[in-house]
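Remarks on the structure that follows.
Omission of a single protein chain aside, the complex is shown with its protein chains in their original locations.
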């Protein structure tokens, strides 16, 4: 009970502060926390990236293994995206099979990559109808201080950009770099008391009643969107969030994904 | 606690009424509630039937897919019967994997069809030892007002009678109608205070301490039986229940299954 | 609450008694309870043994079935060891998937057999890379009065020694006896108040804070060891336990495994 | 053959004859189940779904209770025979996500504070599927909640917008969804133009997205009228029944 | 080759030499386990089962308690090596159903009202199977309950009747079950002729069914005597032990 009261007080504090134009950590409303992206940190993986946004830490690993294609796409590789909210990362995460939050996280990241056709899946066919490359994107959340989606999505595309195809390991030959055609970037904003804030930290996420993730591509098109939270958004709020999404994605792409 | 008292009172009411020769809904002891059978309601299924017995509603869908035969019956198709007591159908049903009641429901319906050799499984062989038709009978309970077994069994045989083999979908050729050789019908009776009642509604089911389902075929033979409940039955009670079972099955078959 | 106090009192009793040089059932510190090994008790299994150590009863069954080899050992048979602590065996066992105790039991027995290379796995190859014999060792605990590991390990090796390869059942030909090359025996000791006791019964197991299982082979080498419990052991205690382990294993082997 | 090359638009019409901004036929029936506190059968073209509502009722396990308000639970489930290839019973990742966003689509209109410590269970069963089942489910659930007497600020209406052969169109069917370039399910409180669900996959330009959103808003208003009418009819019927 | 064509009867005898109305050899041992409150080992031909009873004991989780009576739980389980092809450990649909009907077979004789809020756990392990394991399990469980001191109105006895080569016969073994035309497991309170379990598969005429039921009743009376004798022996032994 005491805890709940603390949480209410914290929400009110965040809310009031924002009402007076400020964020708990002093950032501007459209400003991200410090971002760092470290690639190729896991040598057992074909691609990997350790992404930090503020104190949120997400490790993404990409593994490739030969497997069977789906019968309705016999000449295409397969993407499998999975997210583990391991209990290490937060006192609120429980061990056990993926709950709705990890499922949503994985599926939103997955849709961004899939919708933008980032991976040229036809180039991942080894033998039509028999054998294709399975691309496993595993999102391992290590520390949750808010805005997991943006960190996970950034980790996923950063890992993919550096990943290689392990032909030799499986006695195969061919191109060794993954055929990546786009760089989708997720930008999440929340609405608190009529204000739109980019990159919410954990306190802000808890205080917000609605959240929108906007995934956009190098050419400014949108390839994924997900609203969540227990309150609605006005059309003009959505428009502003999309605006911010495309703008911020451009900045992040420029800084962390262009090599 | 209050609820339990209400339930006791309801049981007593049903019990007393029956003692004076009446049922809660005014039916005769051997009389069924209104039955309706609507076939081919689901176009994604190869066969389907929406069965209502009073306010009990069960939707059965039959799907056929090519699959591997069992190694001890290499030239026979395979029947898989499954029942979902989805929580929509009753405040007493919980989401989750099938409990003993759904397992029992599925297995009793399955045995009726299997015991009577209703489906000529050898005609469902596509390639001996390699490929046969798998017949999935899925029982989806939508509203439970008692006597699910009779409704489910009727839905199963009605669906099967109309089902076709989707040869084209899988690039195969052959007979398109399912080889159906019999029409097993389940008739459930309960014993309440020494009286035998056919087609118990939910109140009666709760008031009864023993229940017998009798499945019989077009030629009057029996191909399935299942007693349940926490009390025993005398031999003469069983005999009467079998009698009623065969009689009622004949009427139901005549009216809803003969085309 | 009352139960917990009883347990404490029992622990103290066991502890005090041992302090004065005695065990609850009058045995010497290095003495085992009565052991009996009955082989070939289950005719559906290729090998089986009912082992009793005092009132602890474990039934082990060995089944062989053809299956696929692991890709990194294409010409070797596969051992699968599984233990069920069925709720029949103890008021403390719960139905459900294996918990950490059954997993540990199975894995320790498995390692003893695997580490000693007891089964010549290469002789279990039927067709390289395609088909090998899978050896299922199933440990079924029927009554738990302490020291399950020794009983299970003894049951496993006794079953293996008598097991045959069911070539005929699968239309194959070849040697019918399992290629067994060693006889690993597990000996478990506990430490209670500075004393080392072999073959703890249930009371002693509960009173002990550390336990060591030592698995040794016909030539006196060690092929498995597992410490458990919530307290540590000194190097000299371990040395004594290993000493006892090898000695007792020799006696048990001589008496129950040499034919 | 590439998926994109299939012709989904011919002479300005879609394969099923609809115009770009045209909904599939809708059929709504209220109160179709006896046991549930509220229920609704909803057809959207070839989609057939039922929603049932139980509650407010006791929440257990208790430690999931909320001392300040009712907890909404939503379970979207597909019958095994509702799709072309039989679906294995039980929740999968897709249905877990749909259940979450659908719950959040309805959450803003339910006055949960009236019933602290209780649960309101919403169950949606998809009996036949033809793309758009989550939107059909939300429409059905919204009506079922009202029919169950759950206090609500307004109804929620839902529809998807998609992109086929480069055109932004309303309410994709399964063929269009499979061979189209994008899909965007939306739920709204039509009267206040408040967006309560918004998802997207595929690829949309910012302009296409905005146009799509407006298209969805207009369609949600139409669906809202149908939902209202169905509830009204049911209400008059029950009055009628009461008098009879 | 068709399954039905196998000859299961030769010169009026069954393949294992039994007559039509003959039970397989039965062996009963009471009190075979230390930890359980009551236990029984039961052999029926090549079937070997053990039943153990724990209780009445605390029921948890509590919200499954019944304020008026004890709750009976029954778990039928096959050891992986009990059957020809290794069985994967854990419950399957068959064992779930058998557990239910077995519990209901015993339920009528247990005086549950004596121990409200408690659980009585019955565990049956099939160690070796040769058709008829559920009936052997019920017989064993009935004895184990009595041995555990659970108050009972009477013992329950169980046997199956089947049909092979057109004949109604008692107590099918595995070969007869596999190649026969029907199986009908029955449990009864032999002394009062009360049927507490009744299942059927295959195909029986009404007359065959009635004949089978009578056959089962006669056999249950025999089994009842064996159960009683085993308990009596055990009781005298423990008296003896007590005196020694």
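Order of writing sets the labels: A, B, C, D and E. Residues in every chain begin at 1.
By our rule, contacts are C-beta pairs under 8 Å (C-beta built on N, C-alpha and C of every residue); 3 or more make two chains touch, one makes a residue touch a chain.
Owing to the predicted nature of the structure, the values given are computational and were not obtained by experimental measurement.
Undergrad: Going by the touch rule at the top, give the shown chains the omitted chain contacts.
TA: So, taking every chain into account, the missing one touches A, C.
Undergrad: Just one of A:37, A:51 or A:89 touches the chain that is missing; which is it?
TA: That would be A:89, which touches the missing chain.
Undergrad: Thinking of the whole complex, not just what is shown, which of C:49, C:225 or C:252 touches the missing chain?
TA: C:225
Undergrad: If I consider the whole complex, including the chain that's not displayed, which of A:110, A:145 or A:237 touches that chain?
TA: The missing chain is touched by A:145.
Undergrad: Write down which of C:106, C:151 or C:178 is the residue touching the left-out chain.
TA: The missing chain is touched by C:106.
Undergrad: Where does chain C touch the missing chain, residue by residue?
TA: Those residues of chain C that touch the unshown chain are 4, 98, 100, 103-104, 106-107, 111, 114-117, 212, 217, 220-235, 238-239, 242, 246.
Undergrad: Which chain A residues touch the hidden chain?
TA: Contact residues on chain A toward the absent chain are 41-45, 48, 55, 57, 59, 61-63, 65, 82, 84, 86-91, 95, 97-98, 136, 138, 140, 142-145.
By definition in this document, only the chains that are shown with their structure count from here on.
Undergrad: Taking each chain's centre as the mean of its CA atoms, which one is farthest from the centre of chain C?
TA: D
Undergrad: Which chain maximises the distance between its CA centroid and that of chain E?
TA: Computed centres place A farthest from chain E.
Undergrad: Centroid from C-alpha atoms only, then distance chain B to chain C, rounded to Å. What do you get?
TA: Distance between chain centres, rounded to whole Å: 48 Å.
Undergrad: Using CA atom averages as chain centres, what separation in Å is found between chain C and chain D?
TA: The computed centroid separation for chain C versus chain D comes out at 57 Å.
Undergrad: What chain-chain pairs meet the touch criterion?
TA: Applying the touch criterion to every chain pair yields A-D, B-D, B-E, C-E.
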